[in-house]
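The complex is shown incomplete by one protein chain, all other protein chains being positioned as in the whole.
Our next item is subunit A:
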Amino acid sequence: MIPVGFAYERPSSVDGALALLAEHGEEASVMAGGHSLLPVMKLRLAAPELIIDISKLSELSYVKVDGDEVAIGAGTRHSTVERSDVLAAESPLLAGVARTVGDPQVRHRGTIGGSLAHADPASDLPAAVLALGGTVVLRSPRGTRSVPITEFFTGVFSTAKEPDELLVEIRVPRTGGAGWAYEKFTRRANDWAIVGVAVVDGRVGLVNMGQTPLRATATEEALAGGASIADAAALADQGTEPPEDLAGTKEYRRHLARVLTRRALTTAAGG
């Protein structure tokens, strides 16, 4: 399958990319790893007139401790997140979740920024950043702003990012030794999650349980109020609107969310 023809620019800096975005607006698409964008272009479900290739911008690829947070460049590939010593020590949930994305070839190309900007509710990393209570940093010629992850996802494939903005950084709190777990339920290796549950430090992020990644707030509140893991996990599907498709009915997904939350909380508690 061959995409519709497009023009191609490879700016040598973030500023160059921002200038191109400002000039071309919604006719242009930024391409990072291309592992969500190129497949939809090959299916001709998307046909941008201009591709702005940011895959070689090394200034967007880093993982570093910054105060009480870890800052991750938006262009950092899943394989780097997966193996980062900084993340292993400071935010092991993120490294553990990155390890479950696709397969090694996909992880060698796909980026954390692309995964968040694409905002597929079935993706793993958005729910992990949500469970961590992170922030995304967006830049445009108008300036730089930080958006809490709780306000970033606005719907299926849609976010609070404006068309002239580039996602430049993801910031997550240093959770260090706090218990964490990721339960990703699939039928086959290499599949997307039918449901996924990310737990860290008493917070719970849900994959594929609604239009956006969600926090299991009823579970979190019950835990904070001293409820047992079993009782808190039984509330994990409250307030969710899971999709229904070949992989499972809504009811099946609700059941999975409760069971996987119990497992993840148990693992995170060291059980």
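By definition in this document, a contact is a pair of C-beta atoms (placed from the backbone, for glycine too) under 8 Å apart; a residue touches a chain by one contact, two chains touch by 3 or more; residues count from 1.
Rule of thumb we're sticking to: contacts and distances are computed from a predicted model.
Missing chain, UniProt protein name: "(2Fe-2S)-binding protein", from among "Aminotransferase class V domain-containing protein", "(2Fe-2S)-binding protein", "Acetyl-coenzyme A carboxylase carboxyl transferase subunit alpha" or "FAD-dependent oxidoreductase". Within the set A:P39, A:P148 or A:P163, the residue that contacts the chain not displayed is A:P39.
Residue A:K184 is the one among A:H118, A:K161 or A:K184 that touches the chain missing from this view. The hidden chain makes contact, of the residues A:I51, A:V70, A:L132 or A:A233, with A:I51. Within the complete assembly, A:P3 is the residue of A:P3, A:G133, A:G202 or A:G239 that touches the hidden chain.
Looking at subunit A, the residues touching the absent chain are 1-8, 10, 31, 34-35, 38-39, 41-42, 51, 53, 55-56, 79, 92-93, 96-97, 99-100, 102-106, 108-109, 177-186, 188-191, 263, 267-268, 270.
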